[in-house]
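Here the complex is missing a single protein chain, while all its other protein chains stay put.
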Amino acid sequence: MNTNTNSYEKGQVVHTPTFIDGHSVDIPILKILQQDGSVYDGAQLPKIDQTLATKVYKTLAFHRVLDERMVAAQRQGRLSFYMTALGEEATTVGGAAALEPQDMIMGQYREQGALMFRGFKLEQFMNQMFSNEKDLGKGRQMPIHYGSSELNYMTISSPLGTQIPQAAGYAYGQKLQGKDEVTICYFGEGAASEGDFHAGLNMAAVHGAPVIFFCRNNGYAISTPSDEQYKGNGIASRGVGYGIKTLRIDGNDILAVIKAVQWAREYALAEKAPVIIEAMSYRLGAHSTSDDPSGYRTREEEAKWQANDPILRMKNWLLAQDWWNEEQDSALFEGLREEVLAAVKVAEKIAKPELRELVTDVYDDVPEHIEKQYQELVEHIKQYPDAYPVTSGRLK
Amino acid sequence: MNTNTNSYEKGQVVHTPTFIDGHSVDIPILKILQQDGSVYDGAQLPKIDQTLATKVYKTLAFHRVLDERMVAAQRQGRLSFYMTALGEEATTVGGAAALEPQDMIMGQYREQGALMFRGFKLEQFMNQMFSNEKDLGKGRQMPIHYGSSELNYMTISSPLGTQIPQAAGYAYGQKLQGKDEVTICYFGEGAASEGDFHAGLNMAAVHGAPVIFFCRNNGYAISTPSDEQYKGNGIASRGVGYGIKTLRIDGNDILAVIKAVQWAREYALAEKAPVIIEAMSYRLGAHSTSDDPSGYRTREEEAKWQANDPILRMKNWLLAQDWWNEEQDSALFEGLREEVLAAVKVAEKIAKPELRELVTDVYDDVPEHIEKQYQELVEHIKQYPDAYPVTSGRLK
Amino acid sequence: MAQMNLLQAINNALDIAMAEDDSTLCFGEDVGFFGGVFRATSGLQEKYGKTRCFNTPLTEQGIIGFANGLAAQGSRPIAEIQFADYIFPAFDQIVNESAKFRYRSGNEFNVGKLTIRTPYGGGIAGGLYHSQSPEAYFTQTPGLKVVVPRNPYQAKGLLLAAIRDDNPVVFFEPKRLYRASIGEVPEEDYQLPIGKADIVQTGSDITLLAWGAQMEIMEKAAAMASEAGISCEVVDLRSLLPWDLETVANSVAKTGRLIISHEAPITGGFAGEIAASVQKECFLNLESPIERICGLDTPYPLAQEKEYVADHLKVFEAIKRSVNF
Partner (left out) sequence: MAQMNLLQAINNALDIAMAEDDSTLCFGEDVGFFGGVFRATSGLQEKYGKTRCFNTPLTEQGIIGFANGLAAQGSRPIAEIQFADYIFPAFDQIVNESAKFRYRSGNEFNVGKLTIRTPYGGGIAGGLYHSQSPEAYFTQTPGLKVVVPRNPYQAKGLLLAAIRDDNPVVFFEPKRLYRASIGEVPEEDYQLPIGKADIVQTGSDITLLAWGAQMEIMEKAAAMASEAGISCEVVDLRSLLPWDLETVANSVAKTGRLIISHEAPITGGFAGEIAASVQKECFLNLESPIERICGLDTPYPLAQEKEYVADHLKVFEAIKRSVNF
């Protein structure tokens, strides 16, 4: 039983952003929206109107549906691997909703929500997952390692924590060039144990990089509960050690996420300094399709968190606002399910990338020694076309 | 100008150990002894009697003299390299004085004071520095990389920060085997920026290792002032992020050092948990004999710290206690200077290690391929004995 | 004797090592309660307690730093790095610390009791970061031993030898074979020697040399060659550092031909070291150039994994080239 996922609840609950400065580690947690859709008394809402709110909600719905369907597709053997963000979708969709399109998003791997909000198309997700020739990543990485330079979403890299000092550098470059841009850097509470976390946060603080470090504290790193990950008060308690302004929020509260990131963006740009946000949430699903959490945690623990569904919470708010109704809701989800199913069918039939893509992009140009290896490979495949059915047919 | 070296002074001054727990980052600093040798009103002294006090003082004196003489020897070209601990001798001598002989000491490189207290002999220091055949390290490392398994002083390793997670592991092993032992791990405020710092502190906290992390915050990492090293309130402010009990002390106050380490040892053993001590001090000398600090800091800054000499401070206390007098003092320093000079002359004449030591200790035994390389080398040297004068004469 | 897969053989070796010596510890990411993402440490926490088999925080540099400290202290740490692709954050602790601990101290201290276990290699649709074979990054580091088993029997015997060896050992486990490779494994304690190659099949026309999962490929190619009338001597190097030049050179002196194969990219891979040494040792015996059949000089791909890898067809073609030189 993970005791850590609850312990931060002891902190004071506040309803406007409240910073932990260098002289306090009493860590309050920001909550704006209650599960029934009502807003806490006195809470200060983020900048959000009906258009933005419906866009956010539709993105959350798309996220939920895509995750459900792709897990099913993986079970059917149509896909090799998938990772859902079940229960923590608000952290990434809300984050993207609070940013400007020119801001760089650097994720860990469970941040597809942010990319969805930016407008990455359903078929683009599919093409990546099916490693087909339309994948922007040219079929080189495992499913869910998305990236788009057009949408300022850095391609996901599996080694954990590496994006943290990179985000500091990226943001420093943005500042130096006088741009109205920040970088947001997502990572899990597990990855926050890597040395790169320490390096990245300290460098950002010392060099004044406008980066928002966003920790998704979902209680687990694969099977390792957060109480075997650290003994401090979450990740937020580390902010003071770097002299970085820190904010803890309810990660299942989309309005708190948007509010916090909106504030952090303003602060980072104005003060040329980093911010840490720790969003308390829970990884409701398995770590990935290769994992089965029943081996390391209880149904009760899961059930407790199921009651905090961030998407339902937002829906309740939209209904209360009269910005949304049940019919729209059913139609949305049904439509999405069909779209996703159809898109799977299309994507899995698209051809794999051409053989040539095996050797491009190692360098800016293909150097001689790799060109030679490629030519030998082509000859070899031509000699044994049946052994390499995916590429042999398309060789000239 | 390094503003950081002063900023912690703003903290409250206390005279008994006061912990920063997980709910406070108001960082008090422990001071017991004033520069004139008087004890602060109400201060609680460490366990120390005249015997221990004189041993500590003699060690400090030895340290000061050895450092002075070896810098001179280096200038004369008799020694390739040296590092003094001028101005921060109390941190290491005091630390060792507060520990038991079975406790492991893991240093960074500026901790010769701890080794002196443990009884490493003058000629042993010399043999290491002159890489002669009596060096316990077999002439393999640069001067000042001492080590002694008999004295539980881990051999110094140049890569910074690596000893920090190692200390966590070492202490965990001590705990597991039920020993009445702790590990103390020294490092500079610069090395505390390495990823290994983060890894080591977190692992020690999570696994409950009885280790005392002792940061010598001397304001500089070579030319880099601590205000370009971090933006938090020193290293102590990080303790709370790991959930580790933290203590800041005046590093030039030998009684504060001893008190803090005595307390930390008790706590670490009883609670099976790590402690962080941050000792505020100043590197009065150059980083090493390869460095010249006049290029990056002012005489005024140095002068301010010269007035805080930890050795003089202790002497004043001893005089006030009537445990020491000026005649003893002159005799001590004079005697030490002569001893050191004599020891240099002896050590520099001792032969270098035999050629065989080039290939031993890579593994427990010399494997075949290295044996073959060695034999070829022997043949080669025999062919050109004049080109390898140091080893050729002793080859059979 | 029992039928075990490679994972079971590893688990069994760990069990024996922990039973015989109270100071033996197994740890790493998810290694504790869950038994590791591949389940290699399954059941060990239950049996030996949370203080001897445990999860660590997610920090490879911390895991190996901690392990170095434990080994220096006199404990016997067996640290797991979840995937060999993630061993690089620990590179400094391994290459600058573990490898040099004894030498730099004049044997005042050592970390000889350290063993690092890590699953390596491709063939599991893992792409760039779940497929690497980084053994050559370690074989150029004096002070380390590097071992790679090819099947369950070898895995148990070599792992027990590695754990008891008084030098730090990096033990690479071919994860593609974890469940795929099944064989007879004695239930009792035994060791196989570190530093000795194993002649898997004798032959007269050409020597095929590899290690780990790549041995399967070599045996397949040897079978194809045999049908074409070419007799292959198949050698499993097993230990890459130190490595058994004598056995390899004797084989090449006999056959006059050598093909080396590994999964890692060709340039800078360990086959280069072997070829360089053998061309010197067997200069007058060689009847054709030594060939290296390895991964291409690209990061490990996903969609074109099949094309990328050094498969039996590529080895077979090289055999023909070599014999017809």
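To keep things simple, chains are lettered A, B and C as they appear, and every chain counts its residues starting from 1.
One rule holds in what follows: a contact is a pair of C-beta atoms (placed from the backbone, for glycine too) under 8 Å apart; a residue touches a chain by one contact, two chains touch by 3 or more.
All values derive from a computational prediction rather than experimental measurement.
*Asks:* Out of A:Pro46, A:Gly113, A:Pro143 or A:Gly200, which touches the unshown chain?
*Replies:* A:Gly200
*Asks:* Among A:Met104, A:Leu247, A:Ala279 or A:Leu336, which residue is in contact with the omitted chain in the full complex?
*Replies:* Considering the complete complex, A:Met104 is the one touching the chain left out.
*Asks:* In the whole complex, not just what's shown, which of B:Gln177, B:Thr298, B:Asn325 or B:Gln383 touches the removed chain?
*Replies:* Final answer for the missing-chain contact: B:Gln383.
*Asks:* By the contact definition given up top, give the residues of subunit B that touch the hidden chain.
*Replies:* 80-81, 131-132, 138-142, 145, 157-161, 190-191, 193-196, 221-224, 228-230, 290-291, 295-296, 352-353, 355, 357-359, 362, 369-370, 373-374, 377, 380-381, 383-384, 387-388, 390-391
*Asks:* What residue numbers in subunit C mark contact with the hidden partner chain?
*Replies:* Residues in contact with the chain left out: 61, 85, 88-89, 91-92, 95-96, 99-100, 103-104, 128-129, 136-137, 139-143, 241, 264-265, 267-277, 279-280, 283, 286, 288-292, 297-299, 325.
*Asks:* Can you name the residues of subunit A that touch the chain not displayed here?
*Replies:* Per the touch rule, subunit A residues meeting the hidden chain are 104, 135-138, 140-141, 145, 147-149, 154-155, 157, 159, 162, 164-174, 176-177, 183, 195-196, 198-200, 202-203, 206-207, 357, 360-364, 367-370.
By our rule, only the chains that are shown with their structure count from here on.
*Asks:* How many Å are there between the centre of subunit B and the centre of subunit C, using C-alpha atoms for each centre?
*Replies:* It comes to 40 Å between the two C-alpha centres.
*Asks:* Please list all residues of subunit C that touch 2 or more other chains.
*Replies:* 54, 57, 59, 61-62, 89
*Asks:* Taking each residue of subunit A in turn, which ones touch at least two of the other chains?
*Replies:* Residues 193-196, 228-230 of subunit A each touch two or more of the other chains.
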